[in-house]
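The complex appears here without one of its protein chains, the remainder shown in place.
Every chain is named by a letter (A, B and C) in the order it is written, and numbering of its residues begins at 1.
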Amino acid sequence: MSKGYDFTITALGTPRIQSPISLSKEMDDYLANYVSDDDRVIYDIITRRDNNQLSFPTEELLERAGPRELIYFSPSKVNAAVVTCGGLCPGLNDVIRAIVMCLSYRYNVKRITGIQYGYRGFLPQFHIPTIELTPARVEDIHKKGGTILGSSRGFGDCTAEIVDSIEQMNINMLFVIGGDGSQRGAQDIADEAAGRSYKLAVVGIPKTIDNDLSFVQKSFGFDTAVSEAVSAVAGAHVEAKDAINGVGIVKVMGRESGYIATHTALAINDVNYVLIPEVPFDLEGPNGLLTHLEKRLEARKHAVILVAEGAGQKLLEQQAGADASGNKKLGDVGTFLKSKVSEHFKAKDIEVNVKYIDPSYIIRSAPANPADSLYCARLGTNAVHAAMAGKSKILISLVNNHFVHVPIDMAVSKRNCVDPESSLWRDVIDGTGQPALMKN
Amino acid sequence: MSKGYDFTITALGTPRIQSPISLSKEMDDYLANYVSDDDRVIYDIITRRDNNQLSFPTEELLERAGPRELIYFSPSKVNAAVVTCGGLCPGLNDVIRAIVMCLSYRYNVKRITGIQYGYRGFLPQFHIPTIELTPARVEDIHKKGGTILGSSRGFGDCTAEIVDSIEQMNINMLFVIGGDGSQRGAQDIADEAAGRSYKLAVVGIPKTIDNDLSFVQKSFGFDTAVSEAVSAVAGAHVEAKDAINGVGIVKVMGRESGYIATHTALAINDVNYVLIPEVPFDLEGPNGLLTHLEKRLEARKHAVILVAEGAGQKLLEQQAGADASGNKKLGDVGTFLKSKVSEHFKAKDIEVNVKYIDPSYIIRSAPANPADSLYCARLGTNAVHAAMAGKSKILISLVNNHFVHVPIDMAVSKRNCVDPESSLWRDVIDGTGQPALMKN
Amino acid sequence: MSKGYDFTITALGTPRIQSPISLSKEMDDYLANYVSDDDRVIYDIITRRDNNQLSFPTEELLERAGPRELIYFSPSKVNAAVVTCGGLCPGLNDVIRAIVMCLSYRYNVKRITGIQYGYRGFLPQFHIPTIELTPARVEDIHKKGGTILGSSRGFGDCTAEIVDSIEQMNINMLFVIGGDGSQRGAQDIADEAAGRSYKLAVVGIPKTIDNDLSFVQKSFGFDTAVSEAVSAVAGAHVEAKDAINGVGIVKVMGRESGYIATHTALAINDVNYVLIPEVPFDLEGPNGLLTHLEKRLEARKHAVILVAEGAGQKLLEQQAGADASGNKKLGDVGTFLKSKVSEHFKAKDIEVNVKYIDPSYIIRSAPANPADSLYCARLGTNAVHAAMAGKSKILISLVNNHFVHVPIDMAVSKRNCVDPESSLWRDVIDGTGQPALMKN
Partner (left out) sequence: MSKGYDFTITALGTPRIQSPISLSKEMDDYLANYVSDDDRVIYDIITRRDNNQLSFPTEELLERAGPRELIYFSPSKVNAAVVTCGGLCPGLNDVIRAIVMCLSYRYNVKRITGIQYGYRGFLPQFHIPTIELTPARVEDIHKKGGTILGSSRGFGDCTAEIVDSIEQMNINMLFVIGGDGSQRGAQDIADEAAGRSYKLAVVGIPKTIDNDLSFVQKSFGFDTAVSEAVSAVAGAHVEAKDAINGVGIVKVMGRESGYIATHTALAINDVNYVLIPEVPFDLEGPNGLLTHLEKRLEARKHAVILVAEGAGQKLLEQQAGADASGNKKLGDVGTFLKSKVSEHFKAKDIEVNVKYIDPSYIIRSAPANPADSLYCARLGTNAVHAAMAGKSKILISLVNNHFVHVPIDMAVSKRNCVDPESSLWRDVIDGTGQPALMKN
């Protein structure tokens, strides 16, 4: 954090007073709880016993989020825009709602524009209209899944055209709800605007159902995703248990990180094998998955396999190619496993009944559960506080249970993965009873 | 933390090797992720900008939880007992299950006894049988609300009798799942045993649906409680909105802390007034609740009030008395408010339709949601690791997202309350639009 | 049915062709499935073995609902109004939606007015605005509980004023969603209009969460109500089972009919005593409830009592009085039972832990479950078909799984009650194990 990142200097220069927001005197007195620009949250908080009186154990201090006493923007001059990018994730509407409500009610901002279908909504060639966002429009949207703005995957570099469009609309505050690709795009937009000396505050709310962004304790929607995945696993377990040598296979999201799979397994306790991208495994051989599965079926007559979509990619002849967002295109490990399991037992003339469930779209489109609703509400509110204070090129994040500002380039610099030596993975191994490593 | 507490010296003396647990060689190599007794988690992690290279900002370092390389107990000698105390809370069965599973599968412990109906199950005069706890017995219990062990509120001091009973049963490891009163009892039991030179590891898992224990980031079951409270508020909102001057009043748990009420309000966004014990309020007068309510009904025709059971106690003629656990007996603020609202508008000849919902038992008896299931599973697992390592008189807690050991006397020394100057309460004020303070 | 009721002659005279609705030719050919005005549904369908070739076993034939080939109203002349009356019930919004959608899309009707807060919305002294109902306005309302129109209980006779208002608004088609009191009001309105020679089609959709209207197989919302009641009983069961001599008491709706209580008991199987208005019971004495309860607690240590709000009214000193709708005012049997149980065991110095749950508002405000959504959609659609065909003073009902028209005066002439000699009550007795009759 320390080095190279300077939180308080934003693209807009040092914040200065324009006009204090119109809080009633009474609230002003009672709620004199502004957050200081000097407040920091320690990121790495594991230390050693004898360190307490010695020296500071970390280099990383994150700027604390929250309302500032002095704000950069005069509310009557604000012209805000909100955009949602990438795949669906529970809580998108909650974040949109919170941004609109906080801008409207706390800061009395009147002009808020919804950009439809991701960044594409900025590009004239698509002829996509914008939406006016008002409290009345967003009042109940948090009870629905998806995003009222629509979304789309990325495409080639159009930063200049997007900033053209932003200039034409006189937007001076942009909220980007999206994944790491979209946040990199947000950074490019901010840089392009700065290059043009166009004043634009760009604040991101990181969205990744896989929970794989670093400096983000838990991404919004993740909790709901796990709840929904638990339901699918419950179904697979029933199907497996009630058939002769029933094998339930459930595929969940997780291109490079196995968080949904690990959390789901720990939450429901009905999974026997968790396969994640971080832990390679073999199918064949004395310590391969199929061998272990065969032993288990002999002993217990049924099994449930929970596989993250990015697991076992080396086992698939990896077709080249990438999706529109530039993400690596993954082979479908779910159907691959399904056929490998079937073939294995067919070759040995052992009856198995494989039931395969892919609940991905059901998970992504679910409305946020109450924990995520609350979390999204607070992310959106803090994003507004940050933008009003003139912060830019930052993400709103929760770290060690405190809301913080994280510079975009810092957050997207590396991925958050399940550490195979962490207590999380250890608890999964203990809970499932699966071998620590299924490699020969 | 530092001063006065010594984590590594337990009632049982310094842990030393008896017999390493029988992990397969392979897992041993792969999962060499034991937690060192010297690992600490920083508790207070807010600092100032210029502190990062200077000095350590806190006195509090909490011992990290997790499996130790050296354990105190030989698994074959362990005779563990589990007891659940106090009111119901989502997740009790999940914790019981995790304790039994981890003892059985990871440590190969064979003797685990369930004590029924709280501490009372130890007392011979009640003739309450014990239950043998095995993996088969607990396999599916986490899908049900409540506790398979039953529970009861406390009663007078019976520490000596309880330890007599523990000695007779040869129990050397006691897991207490209960609130602050029960954990104080656990401490007394540990002290009494130590006084008798009877070797007993006592590990608590803190249970408080109100989320009011200090050094506990979020108590288990709290997340589920908020979810259930959200459903009740949704009902109250519909009832209020669809009647002429409809007023929905929902009472939730929270004797001294308004966490359930505040989190619920932020999660559902349909509440107009949140009343919590930490923020006093008046009913009458120009800035009283009833005056504000009247203005709102004029403007919006309906309102929802969410009240924590401990709110507004000064307004009730507080009858003396305490319940069996020694908790202060609270007047019922829900029915009190209901009649006050009705009277106020009747006196002014204004029609109101008051609908009162008390969902307490529905909340308490709910099965844990997936997030709580996962949390409980990990609390129970870490409790077992602690006890096996010979720790005693500690609680397993989550602090800044790390599992830690907290000495019981430290955790029960003060309550965790909603800080009226925190960002949480600020967000509630912003979200509901209620006055920051309803006092004249 | 037969005698005294004449379905095809409505207040509007014999239907005759005005203009056939504009169906595409193609659909016309494919969907030539109009319902004939001569189609009847047999009501009483239990007969004896040797009756099949002899004579008809019933006097009751109900007119079948559905679209008619000839309609009375020219769609462009229709000016429809919708009103919801009385307490909330799951499915109100679904019925409103279906009426609006069918009028708009099938019949191309353009003018549909929502009357707010029940019949009161017709009365000028209340200054309640009306709502324009369009497909866009109602598109998503079925996903919410309650009614977008608001509702209110009845009050004194204002039939003339209501018809004045109807005339002023030029309404010629009125849909009344309400209980028996409201449907009697609908009949009065139709009669008053007929007396003035004002052409008005009045079609009712019977609403009674208690399921107590005759000639209505199952009232809409009932299925959802039972689902919600099941949740409350599940909570009471957990609370009862996990306490020492725990007694869970749940009160559900059912002023004069115990349908919710009986169906709930059969659906969840955790209830030990079902108390309904149709079956009187004693508290004291050798065969009284308290005596049976005491025996059960001795044997099983816990019990769940499910009581319909109208049960045991003779046991309460029945205060005179009636609510605004003219319904008898009932004493609160739930809190009465709660205190009687507590007193009984206190007097005998036996510890009991009584947990009382009143989920009424949670039940009433729930959104319709899918089965009720479907049912409401079809009720609303058939109501529109009936009104377009010029039917009046009828209710849309489901009888023996066929949608039918029931004259209002026939439906409100008697209540539907649980027959203590029916297989339903027999199955409750078998399922709970309670005595067939708890009377001395």
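One rule holds for everything that comes next: a contact is a pair of C-beta atoms (placed from the backbone, for glycine too) under 8 Å apart; a residue touches a chain by one contact, two chains touch by 3 or more.
A quick note: this is a predicted structure, and the numbers were derived from the prediction, not measured.
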Hidden partner chain, touching residue among A:359, A:380 or A:431: A:359
From C:226, C:315 or C:408, residue that would touch the chain that is not displayed: C:226
Contact footprint on chain A, counting only the chain that is left out: 88, 117, 120, 144-147, 150-152, 231-232, 234-239, 241-244, 248, 355-359, 361-362, 364-366
Missing-chain contacts mapped onto chain C: 2, 26-27, 30-33, 35, 37-42, 45-59, 61, 64, 66-67, 97, 101-102, 105-106, 142, 217, 223, 226-227, 230, 263-264, 266-269, 369-371, 373-374, 377-378, 381, 400-403, 420-423, 426-427, 429-431, 433, 435-437
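The rule is short, and it goes like this: only the chains that are shown with their structure count from here on.
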Residue numbers of chain C (touch at least two other chains): none
